[in-house]
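Here the complex is missing a single protein chain, while all its other protein chains stay put.
Moving on, here comes chain A:
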């Protein structure tokens, strides 16, 4: 009801009141281009091995044709036993993984259990499907839980895939070549680490949007607990 002096409380969440203004501005600005968001232009890869999951990512963040960040951290913490690599719009992947991590922490505090990878995937899928692809987050989620070692990918429209090895981002085709050639199921730790490192290396060499360093993250099971280690190569 819009009486002129009665205030309607703003609805929480996304506010679309500037969308019409932006559309009008786009016609008025020179070259008709709005400022572009920071995309990661990435190579990320993940491999399931015998004792856990290895995730790898490059560290370059680009803003059109300029390198905006040389040491960008693309591997995000979700839970002690789950980590996530993000490609796409940098802010979207950050925020989505932050929200996911907070929700899983609330869950584990409530129930006293370690979160499972499928829970993370379901939360992500619901969230991304709700926004119909406007949140540009391509994520690779890998983790170890009581049911085993899992590697999943989530697309920006909410599509989910469970795979033993995977790469995403602008350099994914080059990395996938290496992975397809040398992947075996039930590899040992060093072999898996080398494979992921070489896959990211191929992505860096063959793609302009990826570069600088390689981050590797291991999630593995040791007895009943899982340990995580991140290291830089180069």
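The definition used in the following text is that contacts are C-beta pairs under 8 Å (C-beta built on N, C-alpha and C of every residue); 3 or more make two chains touch, one makes a residue touch a chain; residues count from 1.
Rule of thumb we're sticking to: contacts and distances are computed from a predicted model.
Among the names given as "Translation initiation factor eIF2B subunit delta", "Proteasome maturation protein", "SUMO-activating enzyme subunit" or "Zinc finger C2H2-type", UniProt records the absent chain under the name "Proteasome maturation protein".
Of the residues in chain A, those that touch the hidden partner chain are 2-7, 9-16, 19-21, 23-24, 99, 102-103, 106-107, 110, 127, 130-132, 134.
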